[in-house]
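Complex shown without one protein chain; remaining protein chains in place.
Chain IDs A and B follow the sequence of writing; residue 1 opens each chain.
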Amino acid sequence: MSVKRHYEREFVRTFFTSPTAVEGEDDSAKMLRSAAQLSGMQAPDVWVPDNEDATAPSMRDEGVENIIEVVSEHGADFPGEIHPRIVWHRDSPGTRYQGFQHMLEIADPDNGAVDHIDGFVVPEVGDIDDWKKADEFITIVENEHGLEEGSLSMSVIVESGEAELAMGDLRAEMGRPANNLERMFLLVDGEVDYTKDMRAMTPTGELPPWPELRHNTSRGASAAGLVAVDGPYDDIRDVEGYNERMVENQAKGMLGIWSLTPGQVVEANKSPLPPKTGSWLLEVGDREIELDAEDGKQVYRGDDVGLESTDDGYVLRVGGEEHELDEDELRQELLDMTAYVPSMDDIVDSMEEFEAAKEAGKGAIAMTQSATLVVDGVEVELQKDRMWDEATYQAAQTPITLFQDVYEHRPDQHEELEEMYGSDVVERATNVGN
Amino acid sequence: MSVKRHYEREFVRTFFTSPTAVEGEDDSAKMLRSAAQLSGMQAPDVWVPDNEDATAPSMRDEGVENIIEVVSEHGADFPGEIHPRIVWHRDSPGTRYQGFQHMLEIADPDNGAVDHIDGFVVPEVGDIDDWKKADEFITIVENEHGLEEGSLSMSVIVESGEAELAMGDLRAEMGRPANNLERMFLLVDGEVDYTKDMRAMTPTGELPPWPELRHNTSRGASAAGLVAVDGPYDDIRDVEGYNERMVENQAKGMLGIWSLTPGQVVEANKSPLPPKTGSWLLEVGDREIELDAEDGKQVYRGDDVGLESTDDGYVLRVGGEEHELDEDELRQELLDMTAYVPSMDDIVDSMEEFEAAKEAGKGAIAMTQSATLVVDGVEVELQKDRMWDEATYQAAQTPITLFQDVYEHRPDQHEELEEMYGSDVVERATNVGN
Partner (left out) sequence: MSVKRHYEREFVRTFFTSPTAVEGEDDSAKMLRSAAQLSGMQAPDVWVPDNEDATAPSMRDEGVENIIEVVSEHGADFPGEIHPRIVWHRDSPGTRYQGFQHMLEIADPDNGAVDHIDGFVVPEVGDIDDWKKADEFITIVENEHGLEEGSLSMSVIVESGEAELAMGDLRAEMGRPANNLERMFLLVDGEVDYTKDMRAMTPTGELPPWPELRHNTSRGASAAGLVAVDGPYDDIRDVEGYNERMVENQAKGMLGIWSLTPGQVVEANKSPLPPKTGSWLLEVGDREIELDAEDGKQVYRGDDVGLESTDDGYVLRVGGEEHELDEDELRQELLDMTAYVPSMDDIVDSMEEFEAAKEAGKGAIAMTQSATLVVDGVEVELQKDRMWDEATYQAAQTPITLFQDVYEHRPDQHEELEEMYGSDVVERATNVGN
């Protein structure tokens, strides 16, 4: 690992927030209590009792008591890490002082919760000097309560232009003797407040996609040895959209995402894991269509691509234009239009194959994937080659390393992982590359 | 407001440049003179007598005299701010000295213009030390002429890689005692020269879109409490393209844009204001099609989406693919494909409703928008819910805050605003959220 990480989990898939105190319920800690008892795929890697935006301002002192009570009772058994979000604002000393007091209370050993608290989440941070103020309060909390310096981690919500810029300074600032920023853990984007802070607007009120923010957060995490997490996806019903967002994020190196419901937690826990079975994609314009696997053949059923066999060869129709091609040209064209999504099993296979080749003194080998593609009843045999060298091997390893991190730290998910992949694949995946 | 702003206008929609002296005219100040007398929607928020690129080098001394004459005469009545652009170049001390001399002359109280001059626009700046040189000259100008230090604002054109990077340093540098960078006002992208400086090229000679530059400018403005403005849109005839660019910019938090003609000023003054009436969009692939409102129904007339009612339910055709759906699935699919663009009235309504709910102790409420969608004669009832909490409320507030800033500072536009929205909506919009 290029940068030293000062925490246990190398990967965080899920960041799940729960209100700490809900008004008008018999038990204001009800949501906290039910979240604390989640396990398996429904339990997040990081659980965040949220004493900030999810909880009404008037309920936040009660929220602190609820955190203490629920974490004391259930914390030992909770399968993920626990990081309460306290109140903070770069522009409000009063809010910052309140956040400090809440941390002092939550972390008091006499209250019994701190053994199960892994760190705090600090929202609305500003420039790097503001991050240092939060770090300093945590240092004082540790000192007052006789906790080891640096034992409580600090995660921030990046929801201002200042904080986005601060991520560029973090690596250099983390080494300075006057702070304990080595306690940093998660960089979490908060797109709703970021949108407000940037004064951005869209016709429909939808959040802007903010690709640069997500890149900069992922880069900041990479440069400082931290973990990047995307913000909440509001449209809870839209499972497809949530999954698309995660695939986009993964291509940016942002492998974690906020979850608002246990249902979202399940999706987000699974998303970065390779699929059980491989599949073929056909790229038409900007869209990628998954082909139907039938009797070992890959069948395209849409109207946007047509294929006809003629006396001279083939006519391929794509997006309203026809191309006359001979067999080689057709195969080449279709190779360019198709892509293969490898399964967990495929990835492990390729890694093992490359390791064996390396052992035998080879620096690069070709991995081949074959398929019979069917368009309008016409069948074409395709073979996709990809060269693997050391760099390909290492880049392909990311989902496997993530899987291994999950397997090590989340025994509560073993059963579901074995149901998903079969125990043979799980075993090989836990061992490959080590 | 998170960051202290040292100027009056919180929002700038329009940055309109006029040549200061045109050769071969009877009156070389003709264009300046006509621009100075614009008012209402044709008058920009910031007017820039342009003594740099828009004016031939040989005419620039005369340009300074013209600025003085025209601003002395018309400045008091001009409804926007006045910020002349002087000459400057990070690589040319001679040009910088010329710019200094021009500022000295324009700001001389004996010449009568400086009372109506709000600041200067400095083009072709380099790294932050270059910005400080311009700032220092303005400090000397103020000192020589007995003007209050910091009373003249400074805006820059970001048209080099160095300047783009400098925006990341600005927040920290603005606090230092040896400069007066607190006078900073606008960060304006200059894509033509930026393209040259970056040595970029496109096959057709079109400007690259530079999304990262615009993001970084908007972020720099946000972090330092300044206002971000996009560069000129050359194709004056292309009103649709200009508007699309502005919508893109708004999603980046860049709410202002350069205007080259009074016609562009009108478009750009209106673009960030919410529409008079709401509308429904259907998203097909990458395109968003506005539906026709007819008898209270939302009608789709294109060919890319088809809908048929069958014995078992419905067949929805999208982009060449058919989906058999029951009524619930159809409604869900169409909900995902549609979006509502709220009117000014809708936004004010939602804000008022949320304020009332908050007063009553609720932290979040659902806002519902209903419509009857018609595709191929088949009618479907849709209900779109959106949860509003404090953060949604505050993010939604941006267009309203902008409207209020306009209403406060631009009485010359009151009449047109009332014509656009009706006086009832205008009144409610000026009061909501305060």
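Rule of thumb we're sticking to: contacts are C-beta pairs under 8 Å (C-beta built on N, C-alpha and C of every residue); 3 or more make two chains touch, one makes a residue touch a chain.
What you see is a predicted model, and the numbers here were worked out from it, not measured in a lab.
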Query - Which of B:173, B:197, B:267 or B:345 contacts the chain that the document leaves out - result: B:197
Report summary line: In the whole complex, of A:24, A:146 or A:319, the residue touching the missing chain would be A:319
Query raised in the report: Of A:143, A:261 or A:394, which residue touches the hidden chain?
Result: A:394
Report summary line: Residues on chain A facing the left-out chain by the touch rule are 2-3, 11, 168, 171-172, 211-212, 215-216, 218-223, 247, 250-253, 255, 272, 281, 285-286, 319-321, 332, 336, 339-342, 361, 363, 386-387, 389-392, 394-399
Query raised in the report: Can you list where chain B touches the absent chain?
Result: 23, 53, 56, 90-91, 126-127, 160-162, 164-165, 168, 192-193, 195-209, 211-213, 234, 237-238, 240-241, 285-287, 301-304
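Everything that follows uses one rule, which is that only the chains that are shown with their structure count from here on.
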Requested in this report: Write the angle of the rotation needed to overlay chain A on chain B, where the fit uses Cα atoms and the result is rounded to the nearest 5°.
Outcome: 120
Query raised in the report: Where the CA atoms of chain A average out and where those of chain B average out, how many Å apart are those spots?
Result: 34
